[in-house]
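Apart from one protein chain that is not included, each protein chain of the complex appears where it belongs.
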Amino acid sequence: MLRSKVLSLLPRALSISSSSRQMSTATKLTIVEVNDKTGIATLSLNRPPINGLNLQLLQDLQQSIKEIESNKSTGLILTSANSKVFSAGIDIHEMYKPDKERVRLLWTTLQDIWVALYGSKVPTAAAINGHAPAGGCLLATSLEYRVMLPNFRIGLNETQLGMTVPIFCIFNYLNVLPRRLAERALNQGHMFTTEEAVQLGMVDDVAQSKEEALEKCAQFIGSFAKVNPVARSLTKLQFRAADLQRFEKERQKDLDIFMTFINDPQMQEQLGVYLQNLSKKAAN
Amino acid sequence: MLRSKVLSLLPRALSISSSSRQMSTATKLTIVEVNDKTGIATLSLNRPPINGLNLQLLQDLQQSIKEIESNKSTGLILTSANSKVFSAGIDIHEMYKPDKERVRLLWTTLQDIWVALYGSKVPTAAAINGHAPAGGCLLATSLEYRVMLPNFRIGLNETQLGMTVPIFCIFNYLNVLPRRLAERALNQGHMFTTEEAVQLGMVDDVAQSKEEALEKCAQFIGSFAKVNPVARSLTKLQFRAADLQRFEKERQKDLDIFMTFINDPQMQEQLGVYLQNLSKKAAN
Partner (left out) sequence: MLRSKVLSLLPRALSISSSSRQMSTATKLTIVEVNDKTGIATLSLNRPPINGLNLQLLQDLQQSIKEIESNKSTGLILTSANSKVFSAGIDIHEMYKPDKERVRLLWTTLQDIWVALYGSKVPTAAAINGHAPAGGCLLATSLEYRVMLPNFRIGLNETQLGMTVPIFCIFNYLNVLPRRLAERALNQGHMFTTEEAVQLGMVDDVAQSKEEALEKCAQFIGSFAKVNPVARSLTKLQFRAADLQRFEKERQKDLDIFMTFINDPQMQEQLGVYLQNLSKKAAN
C-alpha cells in the first residue's frame, strides 16, 4: 500500500493567481490547481512530451487524487499539460527488462488509481487535449464525463500491443459504450477518432480548444451544484459498487496476468525492438 | 411480512359496468378494475391530490397487486386517478419526525412492492398521466412498458432531496436507459420531460389523453396474447433474476441506509423547513 499518513499534514502551496491556487511542489509530475470560485480542482499530467505513465507519474497522480478528495474540492478535471498527447499510457521503459518489484508496484499503483478515480466521491471529468491510447484512455474513461479536442484518437488498444485488457478497463468500456461495441473495440484494440467517440457516447462533447474543454468540464461539474454532495457520492458508489467489488476479488489475478505478460520472453523481445526503433527515430 | 392470508378469501365486488368489475372497497386508496373482455386489470392510485405514498397507500397498493396476481388477470396497468400527478413519491409527512417502527414498515412495504412489481408474473405497463418524480418514477420503471402524457416530468430525483438512490431504483434505470446516461441522471437527480424520456427509451410511447395511454398499454399487453403465459413469466423472471437475487442480499443494507437518512438531524431540519413552506403556500 502506498497510502501515506504524511500526506494530509503537507501544507498547501499559496495561490498562484486570484482565482486559483496551486498545491503541488515543482518536482512533481502532476499539477493541481483549485479554482477559488468554483472549488473545482484541475489535475494536469505534466511529464513531457507524452505523459508516459512511469512509476513517479503514477505515484504523483495517486497523491494528487488523494489531495483533491481530502480537501474541499467540488470536482476534479483531469487534463494534460502537453498539447498533443493526453497520455500515451504506461511508459514502455518501465516494462522492458524491469525490476520485478518496481514493475509490480507500478501495476498495483495503476490499480489503486483506477479504484480512486472510478470510485471518486467528487464529480469527475476529463479534458482530453491530445491522443489517449491505452492507459490514457483508461484514465479518461474512469471518470464521469469527457470532452475531447478534434483530430485526436482514444481507445484501449492493448490487444494491438499483445496485452490482455485488464478487467477494470472492461468495466470502464461497459460504462461508456453499448456492450456489443465495447467487446468488439476491445478485441480489435480499436482507436476511436474524436468524432467516432462522440457519436458513440464514449466522449460526451467536442471542444475546439483546451480552454473550451476545461470550461465544458466545469459546466458538467456545475450541474451538480443543487445536489446534496453526500447523497450524490453514495449514489455514484452504489451504482459502481458491483464493479468495484468484483475488482477487489480479482485484483490479485489481474496482477498475475500483468506479471505473466511482463515475464514473457517473446514480449520482452518485441519491447526491445520497439524501443530500438524509437531511439532510431529520435536520432534522425 | 405483510402478506395476509385473509386476502384470498375476500369476495370480489360486483361488476360496475358491462366491461369491467371493480374489486376494491371504498375505503382503499387504490382502485382495481378488471376488463371482462381482455382480462386486463387497471390499478389506479387514488390518494388526491398527488398520490403521496403514505403507509396506507403503499399497503393498499401491495394488496391490490396481490389480488391481481392471484386472480386470472392477463396484465396490469398502473395509473393515477388524479389528473396532474402520477405519484409524487413518498409522502414527506411520513418521513418528518417519524415513528421508527412505522417508517421502517413504510420502507419494507415499498421494498416488497418493488419485488412484486419487478417480478410480476403478468405483463405490466404504466399509463403515466401526470408527473412521476422519485417514488412515482420508481413504480413506473418497475414495469415493462410505459406510455406518458406530454408536458409532464419523470425521474429519480432523490439526490436533489438529499437521499441516496436505493439499489432497486438503480436496477430499474439500468433496465430502461443506457448505463452511461442512467448513472448521470441518477447522480444529477435529473427529471426528464416526456419528450426526453421517449427519445431515450425510458418511456415507450406518448399519448394525448389518459384513455389513449390506457389503450396503448392494453395493446402492449395484448401483444402477448399468442405467447404461453407460463413460459413468458418464467422467461421474464429468468431475465430479472440476478437483480432480484442481489436485492434480497442487500435488502437489510438498503433499509439501514434509509433509516440512517431518516435519523439524520440535518435532514429532519430540512424536511421541517420544506413542510413549513408547503403549508405557507397552501395558506396563500
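Order of writing sets the labels: A and B. Residues in every chain begin at 1.
By our rule, a contact is a pair of C-beta atoms (placed from the backbone, for glycine too) under 8 Å apart; a residue touches a chain by one contact, two chains touch by 3 or more.
Since the structure is predicted, the reported quantities are computational estimates derived from the model, not experimental observations.
Asker: Which candidate, B:70, B:209 or B:228, sits in contact with the chain we can't see?
Answerer: Considering all chains, including the one not shown, the answer is B:228.
Asker: In the whole complex, what residues of subunit A lie against the chain that is missing from view?
Answerer: Touch with the absent chain occurs at residues 158-165, 167, 170, 178-180, 182-184, 186-189, 246, 257.
Asker: Tell me, which residues in subunit B touch the chain that this view leaves out?
Answerer: Counting over the whole complex, subunit B touches the hidden chain at residues 123, 144-145, 174-176, 178, 201, 223-224, 226-228, 230-232, 234-236, 238-240, 242.
Everything below uses one rule, namely that only the chains that are shown with their structure count from here on.
Asker: For the two copies subunit A and subunit B, what is the rotation angle that overlays their Cα atoms, in steps of 5 degrees?
Answerer: Answer in degrees: 120, to the nearest 5.
Asker: Averaged over CA atoms, how far is the centre of subunit A from the centre of subunit B? Could you give it in whole Å?
Answerer: Here subunit A and subunit B have centroids separated by 40 Å.
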